[in-house]
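One protein chain omitted, others in place.
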Amino acid sequence: MRLVPHPFLTLALLLMWILLTGFSPGHVLLGGLVAILTSRAMLSLKPEPARVRFGLPMLRLAVIVSADIIRSNIAVARIVLFRPRERKSGFIHLPTELRSPYALAVLAIIVTATPGSLWVQHDARRHIILIHVLDLIDEEEWVRQLKHRYERLLMEIFE
Amino acid sequence: MIQAPDLPLWATILVSLLLVAGALVTLVGTLGLLRLKNFYDRVHAPTLGPTLGALLILAGSTICFSVLQSRPVVHEILIGLFVTLTTPVTLILLARAAIYRDRSEGILPVPPDVVSRTAETRVDGDG
Partner (left out) sequence: MSIIFFALAITASQILLGLAMACATFRMLRGPRAQDRILALDALYVCAMLLLVTYGVQTGRTLYFESALVIGLLGFTGTVALGKFLMRGEVIE
C-alpha cells in the first residue's frame, strides 16, 4: 500500500486548492494533506487502471479540439440566426475501434462539447456509437472526419 | 448603475470586447432554444454558452483581475474547466433519457436498435 495511490488525482486536488485559496506555504501544506487523504477515497472504488501516454498526441488533440469548438460555435450560431432552408439534422452511426472506457469517455466529452454534434448512446457489444448531428450533409463524411480527427489520436494516447 | 473598476485604456477595451462578445454568443445559444424546431436540434444550442461564451467572459474576468491586482489571477480557469466538462455530461444524460422516452412512446422517428435487444428488455424490466 503506497502513500499516494493516485498521484495525478492528488496533484490535481492540490492545484485546485491552491487556485481557490491562494498560494502560501501554509495552504500548500494543508492542501497537500487534504489532497492525499481525499484521493485515498478512490482506493475503495477500485477504478480500472488507466494507461495514459503523455506527449505530442495529447497536445495535438487539445489544439484540434479547441479549433473545432470555435469553428463549430460559429457554424451553429449561423444556423440559429439565419435558419437555412436546406438544413436537415439526423442521427449517424459511428463504428469505433476504441475499447478503453477512458478513451470513450474523452471522446464523448469532445463530441458533445463541440456544438453541432451530440453523443447519444454507445453500444458496448457491437461497438457502435449513436451521434446526433445538427447539420447532416453526408453521414460517410462525418464518420470519416470523426475517425480521422479524434479516434486516431485517442488510440495513440490510451491504447 | 455607473460603476466600473479603473483600468488602463487597453485593458478597458479588451475586457469590454470580451465580455460583450461572450454575452452575445451565450444569447445566440439560448436563442437557439426558441428557434429550433425539435428537441434533438435544441440540445445542440445551449453548448454555445458553456464553451465559447464562458471562455470569452472568463478570459475578460481573468484579464480584469490580473490588471487590478497586478499579479496573474487565474482561478477563473476552474470555472471554465468545470463548466466545459460538466455540461456535456448533463446533455448526454438528457439525450439518453429523451431517446429512451421517445422509443417507448414511439412518437418521433428515432433509430430503434442501437442497443442490443437484451439490454433493451432489461431496461424495460426495470421500469
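General observations
As written, the chain order gives the labels A and B, with residue 1 at the start of each chain.
The rule we apply is simple: a residue touches a chain if its C-beta (ideal position, glycine included) is under 8 Å from a C-beta of that chain, and two chains touch if they have at least 3 such contacts.
Being a predicted model, the structure only gives us computed values, none of them experimental.
Looking at the complete complex, one finds that the omitted chain is in touch with B. Interface residues of subunit B facing the missing partner chain: 1-7, 9, 12, 15-17, 19-20, 22-24, 26-27, 29-31, 33-34, 39, 42-43, 45-46, 49-50, 53-54, 57-58, 60-61, 64-65, 68, 73, 75-76, 78-79, 82-83, 86-87, 89-91, 93-94, 96-98, 100-101, 126-127.
In this section, only the chains that are shown with their structure count from here on.
Only residues 16, 19-20, 69-70, 73, 76-77, 79-81, 83, 89, 91, 93, 108-109, 112-121, 123, 125-126, 128, 130, 132, 134 of subunit A touch subunit B when the two sit together in their complex.
Of all the residues in subunit B, the ones that touch subunit A in their complex are 25, 28-29, 31-32, 35-36, 40-41, 43-45, 47-48, 51-52, 74-75, 77-78, 84-85, 87-89, 91-92, 95-96, 99, 110-111, 114-116, 119.
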